[in-house]
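One structure follows; several queries about it will come next.
Excluded from the complex is one protein chain; the other protein chains are retained at their positions.
The letters A and B name the chains in turn, as written, and every chain counts its residues from 1.
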Amino acid sequence: MRNFKRPVAIVASASFETPSEPSRNEVELLLPVIHDALGQVGLTQQDIGFTVSGSSDYLQGFPFAFVGALDAVGAWPPIRESHLEMDGAFALAEAVAVLQHGHVDTALVYAFARPSRGDLDRTLSIQLDPYSVAPLWPDARGLAGLQAQAMRDSGRFDSVPEVPPTHVADGCTAVVLAVGDRARELTKTPVWITGIDHRIEAPALGVRDLATSVSTRLAAESAGATDVDAAYLHVLYPHQELLLRDALGLNGQPVHSSAGPMMVGGLERIAAAAKAVAAGDARRAVAHATSGPCLQQNLVAVLDATAVLEGAAA
Amino acid sequence: MSNRVAVVGVGQTKYAAKRQDVSIAGLLREAATRALDDAGMTWADIDAVVIGKAPDMFEGVMMPELYLADALGAVGKPMLRVHTAGSVGGSTGVMATHLVSSGAHKRVLVVCFEKQSESNATWALSIRLPFTGGSVTGAGGFFAPVIRAYMRRANAPDDIGIKVAVKDRLNALNNPYAHLKLPDISEEMVRESPMLWDPIRYLETCPSSDGACAIVLADEDSAKGTPNPPAWIHGTAVRSEPTMGAGRDVVNPHAGRDCAKDVYAQAGITDPRRDIDCAEIYVPFSWYEPMWMENLGFAAEGEGWKMVDDGSTSFTGDMPINPSGGVLSSNPIGASGMCRFAEAALQVRGMAGDHQVDGARTALGHAYGGGAQFFAMWIVGSEPR
Partner (left out) sequence: MSADVVDEAVPPVTVIECPTRLDFSYTPGVAQSRFLRALERGEITGQRCPKCKKVYVPPRGACSMCGVATEEELVLSGKGTITTFCTTQIPSPGLVPPYVTAWIRLDGSDITSMFLIQECDPAEVRLGMRVEAVWVEEADRKADLGNISYFRPIDEPDAEYETYKDYV
């Protein structure tokens, strides 16, 4: 999606990541990070028009995990709020759509996860077809290995790195969005989201060409991810960076890859890209988030220092 | 500021305790293909797919959009998954509406579901966290004290819940998709049913169902030329408040009142009881009908039960509530809110069949979730606004 009726900017963000949080619960993890992000632009929860989060019950180990986390934001008086059982990057995409309407000018997007509490590799197995694949318990790293091998077999890559253990980390990210002049009021360096889109592929690995990322390419085309001078990629295993470079048509630009905490990592990449653009380290950056085994679903966002709206009147 | 959006297709599965004749994907496709047929569309016409359901632990499939991508024709398209507890069917509809009203997409397929028979929902809900003690059994154990507090607050007669239980089961007899069909339902039968969580009797509770409900949303251009009349979305709203908040009112939640005010303002409704022709609201325990009558502004505080008592909320009353039989007759948890939204749309499209409310032109769809801290609503009408 691009050509927004109302330009949306990232005006603040904060992140926290640790290999394994020993003592704090999700509210205690989120509270300082949300306060940090809101505080950067002098806002409180009461100033926020729409709040949306991303998380997964299966990473917390109990149902309705997001319900308790909402206690960190101060939802009183009651707030406009939603939750996706997805990486926070997809929640950010929802917020951008909501901000196209006239009634809200600001949004808070957050994501949190504590995968260190369980066995992430094994937990992710139950993302697979529940009748024919999940009962075999193929683990996440094993599936990534199949993808790396498919890349080697394709002959399209000079060398494909070995698949390391799955990255496990706890953490959270909070991002504050604002529209047009409101964004300019809140910060001298709003970072404009000029395009954002996401695409999904088939679940059966056998019907996909694992040595390419079609969904990333489609999302990038739709988001207008051209002419970027930096990339912030959500890379769960190193070989996936090669696929993403290809799909995004990157050609020598600096690439900043990170896995981050599952469900948080994608939103964190968007936040990191925004920080780089705000700091002047990049003029126009592409940020990426992924979900599912072997890059099944991918989101691409284009962040720009200037609010040039393609196709919009100057 | 925002583009007009219409519901141009609705599809529901037959709701039942166990739909073992279909897989999870098969269940969703049953609803989705019916919605596409109603809309006169094929999978190829759809720009994006949004699914909603309650916790993944109800089926044991984590982030099921991944497994369902090809079954729902979403390969190569955007696909999203919403989870806002019991209100999810409603909030999924609201979010999907945003995708069209924002101009991001023209035609969006929305499917909500629960296939509780695949796993053990009661078990999934009863994961007891360490250190927490705990003595609550099921959702009824949580909501029964709230109902008792309402009865005291409103000085309501004891039989109001029984009347709602009978009314909704009578309505369900006119809904071919309804799970519970109790042709000989009577006040005596409800009163004699076992008391589970006093004051909630067995027949005052919802069943546990497998099922899916789908809708197709379209922008104004795409809604032109669809085979059946569209339902125009006049307003959508969501509100959340804290779960463990000192000073929140669980009986008459602030979030529900704010959500209703918001959606009425968007739809130009100043007197809900006069301006709305019928409503599909989330009533998993019978007493929630009078409670929501007050929360939604159909009745003054303390007087919701009178609308039940005098028959106003019955199928032939002035404010028919849940003509489909409601959650008390079919409860595919994650889809139950979407069923309310979809049934409201069917009413204003004139397509509700044997449970069509005569002359329904404006209808409310309502869902709530959690410990009544999450709300989602929409108003649909026969004419664009």
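Please note the rule applied: a residue touches a chain if its C-beta (ideal position, glycine included) is under 8 Å from a C-beta of that chain, and two chains touch if they have at least 3 such contacts.
Remember, it's a predicted structure, so these values are computed and weren't measured experimentally.
Trainee: Given that one chain is not shown, which residue among B:40, B:76 or B:141 touches it?
Mentor: Considering all chains, including the one not shown, the answer is B:141.
Trainee: Just one of B:244, B:265 or B:300 touches the chain that is missing; which is it?
Mentor: B:244
Trainee: Among A:88, A:130, A:190 or A:292, choose the residue that contacts the chain missing from this document, as touch is defined above.
Mentor: Answering carefully, the residue with contact to the hidden chain is A:130.
Trainee: Which of these, A:52, A:72 or A:299, touches the one chain of the complex that we don't see?
Mentor: Of these options, the touching residue for the absent chain is A:72.
Trainee: Name, in rising order, the residues on chain B that touch the hidden chain in the full complex.
Mentor: 20-21, 60, 129-137, 140-141, 144-146, 148-149, 152-153, 194-200, 242-251
Trainee: Residues on chain A that touch the omitted chain in the whole complex?
Mentor: 21-28, 31-32, 34, 44-45, 58, 60-62, 68, 70-76, 114, 117-119, 122-123, 126, 130-131, 134-135
Criterion: only the chains that are shown with their structure count from here on.
Trainee: For the complex, which residues does chain B have touching chain A?
Mentor: 1-2, 23-24, 54-63, 65-70, 74-85, 91, 94-95, 98-99, 101-104, 118, 124-125, 127, 129, 237-245, 248, 253-255, 258-259, 370, 373-374
Trainee: Inside the complex, what are the residues of chain A that reach chain B?
Mentor: Listed in rising order, the residues are 1, 5, 51, 56-58, 61-64, 66-68, 70-71, 74-86, 90, 93-94, 97-98, 100-103, 123-124, 126-131, 134, 197-204, 207, 214-215, 218, 291-293, 296-297.
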